[in-house]
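As you look at this complex, bear in mind that one protein chain is not there, while each of the others sits in place.
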Amino acid sequence: MKRIEDFKSIIDRYEIIFFDAFGVLKTHSGLVPGIERTFDYLEAQKKEYYIVTNDASRSPGQLAQSYHNKGLYAVTADRIISSGMLTKEYLDLKVNDGIVAYLGTADSAHYLESSGLHTLPVRDINSSNIDKVNLLVFMDDEGFDWCEDLNKTVNLLRKRTIPAIVANTDYAYPVLKNDVGIAIGGIAGMIEAIVGKQFIRFGKPDSQMFMFAYDLIREYRNISKKEIVMVGDTLQTDIIGGNKFGLDTVLVLTGNTQATDYENRIEATGIVPTYICNSAVLGPDVLAF
Amino acid sequence: MKRIEDFKSIIDRYEIIFFDAFGVLKTHSGLVPGIERTFDYLEAQKKEYYIVTNDASRSPGQLAQSYHNKGLYAVTADRIISSGMLTKEYLDLKVNDGIVAYLGTADSAHYLESSGLHTLPVRDINSSNIDKVNLLVFMDDEGFDWCEDLNKTVNLLRKRTIPAIVANTDYAYPVLKNDVGIAIGGIAGMIEAIVGKQFIRFGKPDSQMFMFAYDLIREYRNISKKEIVMVGDTLQTDIIGGNKFGLDTVLVLTGNTQATDYENRIEATGIVPTYICNSAVLGPDVLAF
Amino acid sequence: MKRIEDFKSIIDRYEIIFFDAFGVLKTHSGLVPGIERTFDYLEAQKKEYYIVTNDASRSPGQLAQSYHNKGLYAVTADRIISSGMLTKEYLDLKVNDGIVAYLGTADSAHYLESSGLHTLPVRDINSSNIDKVNLLVFMDDEGFDWCEDLNKTVNLLRKRTIPAIVANTDYAYPVLKNDVGIAIGGIAGMIEAIVGKQFIRFGKPDSQMFMFAYDLIREYRNISKKEIVMVGDTLQTDIIGGNKFGLDTVLVLTGNTQATDYENRIEATGIVPTYICNSAVLGPDVLAF
Partner (left out) sequence: MKRIEDFKSIIDRYEIIFFDAFGVLKTHSGLVPGIERTFDYLEAQKKEYYIVTNDASRSPGQLAQSYHNKGLYAVTADRIISSGMLTKEYLDLKVNDGIVAYLGTADSAHYLESSGLHTLPVRDINSSNIDKVNLLVFMDDEGFDWCEDLNKTVNLLRKRTIPAIVANTDYAYPVLKNDVGIAIGGIAGMIEAIVGKQFIRFGKPDSQMFMFAYDLIREYRNISKKEIVMVGDTLQTDIIGGNKFGLDTVLVLTGNTQATDYENRIEATGIVPTYICNSAVLGPDVLAF
């Protein structure tokens, strides 16, 4: 089995670092202690970094603000690539008119509004406007009445042959030390099984998420996939997604995969990271460069 | 392709008739018109019949009352075999003490209470009683707060290694002419995917549902599976379930499978009923025997 | 977590013992050492026992002979209940004429022949007889050319709307200390995914397998499910199947589930046996009764 390696020695070998957010930079109780040192080092070394996250609940600006509130100022809006941004790109390219119905909060609907389309929460769909609905988007698990609006969603998809987008593929997310919450990806999976239709999913492990980040970088500099490394805590999203896209990958043990079970999990899933590190935090001596 | 046959000529060949309820005896708008003639004929011919239904929302007595309220008096409580009764049998055989947590209405919880166990809706599980919970049962889609109690259910199953029973395997049920409701089977499927555990499901197409009815009959008379026919409107539950148990099966076109698409659906699924009839209603001349 | 219990103390509490075969009575290298003492004890105590096995490759007589060859004479043909017997019952009840096509050895086809139907290996299906094929049965992974006959099977099911039976639900079976073989259940799963049709599967964990054994016993004696215990090595077949049927269950650690990981596996799957024992072998002092 692979040995645990030093995180600093790994990032020294790459030009650009992609970080997953939850389980890597932060946990239920706040920032991973010492993570700001990692970003100080990256800045000092003039390495670039991006946060690549399955989070469509808030805009990049709001997400960045949440890091600043915790004391991590290096994570700015332009460093954040969220699955909500892929949904926005889909709308820009593919939907020209009509209503975009959504499940989620008003915050999550910001991703949908900029396209000049009319957005409407599922609760406001009725017989007078249902024929104008051209797209349904699952944005976030909050902001709607589960019982009433999910039943309404099932019947909307039975009556209208329209595409459905899932802006976050995760089935659950951590909310407390030992508790998780059901994510919109899990809810969308239930609706998909009931209506028997095929939804479009954005977010890791899907390649399009990594491609979006890669394209964004290539707009201002030349880069090869060999110069990028993906850092994540989840084999089934961060690691297999990064591997498939052709990136080297680092599994850290501060989130979904723990020091006690990473060997079993890698063997059971056949998902093999390039490296394994205890965390994305640099040792105390690192900044003495 | 099979031709449409006369329902009377079919039931004349069997001793016992199993009927599905929804889509066969009743629809969203009430009883299937004329269905009472079928039961008059069965009574006159001294044929036995049972309603075999994936409905754990109410007791057999309450279900029978709902038929009486509509004017069909032949369906009595002792003629109804519901998936809730299999859940009750499981409790009687397998759970001796502790708390049975459930999602559903107080009506549905009647199936759980007679065993002398302590039953508790999921909403009332807390840190003082969670360690005594020995079983979780998904009974009905009503009677609880979807968002709050489903999140609570996920975390209960993450903290306690206990069996989970799904008392109704259906994913959806009809509520209006063109609308369906999400059934507890669909909700349970979402929770199962999120926690990654394997639930126990009762209800058609599972054989145990048919066996329960068959055993009940054999307590008072000798009967062979060749003398029983199952009548249903759904290929994936009534027909494949009946076929697998070794019964002959009748597909009727008054519910989930329609006259316009039954040929396509049989071909697409490979689920082949023994007979196909327009409905379970007898023609007007039938009673002139 | 449940503690390891003594096997003798458990069987003393039941009238009838159901045993899985592979991983309980025998392994890749022969009989589980000492297992014959268990059967001596059962005979002395006048307890009944049955071998309940997902094995349709040979008749009960041939299976019994294989135990006799290894020195275990207690396992006679009338003690063996195989998934092949459920296939035979299906044919007796549901198929009256025409050809039954099958994948498997000539030995496995014995289950099909006694019904008076014409059986034909898939390799012999051609344009002159394909219209008479009324059933397809997946019996065994041996006895046919995988490439040629599986392609033929796919096209048979595309051309003929007929039921398909899988006589063994297992995906793999052990062949050497560290090697497994692909079982016919795994092959059938591939064909089912390709043709998009729904097959009928017999064998544990399905209830019909347990019901078949239970019915057989009730023909000559009164028994309650509370008086039967199921002994198996596999959570996903023996244990969840036995639990669901309403039986108490014993997990033994001589096969698929090992002493090193049984706690993790029970927690991960949520499949909880009533008891856990190191093996189905009685200690050396047992026979000193």
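Think of it as A, B and C in the order they're written, each chain with its own count starting at 1.
Note that in this section a contact is a pair of C-beta atoms (placed from the backbone, for glycine too) under 8 Å apart; a residue touches a chain by one contact, two chains touch by 3 or more.
What you see is a predicted model; the values in this text were computed from it and never measured.
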Per the touch definition above, residue among C:Gly34, C:Gly98, C:Pro121 or C:Gly186 touching the missing chain: C:Gly186
From C:Ala44, C:Ala77 or C:Ala172, residue that would touch the chain that is not displayed: C:Ala172
Touching the absent chain when the full complex is considered, from A:Ala77, A:Ala106, A:Leu176 or A:Ala268: A:Ala268
Residues of subunit C (touch criterion as defined above) contacting the omitted chain: 141, 145-147, 150-151, 154-155, 158-159, 171-172, 178-182, 186-187, 189-190, 193-194
In subunit A, positions touching the absent partner: 89-90, 93-94, 157, 161-164, 195-200, 206-208, 211, 225-226, 236, 240, 243-248, 266-272
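By our rule, only the chains that are shown with their structure count from here on.
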Chain separated most widely from subunit B, comparing mean CA positions: A
Same or different residue numbers at the subunit B/subunit C copy interface, by half rule: same
Gap in Å, rounded to a whole number, between the CA centres of subunit C and subunit A: 44
Length of the line joining the C-alpha centres of subunit A and subunit B, rounded to whole Å: 40
Centre-of-Cα separation between subunit C and subunit B, whole angstrom: 28
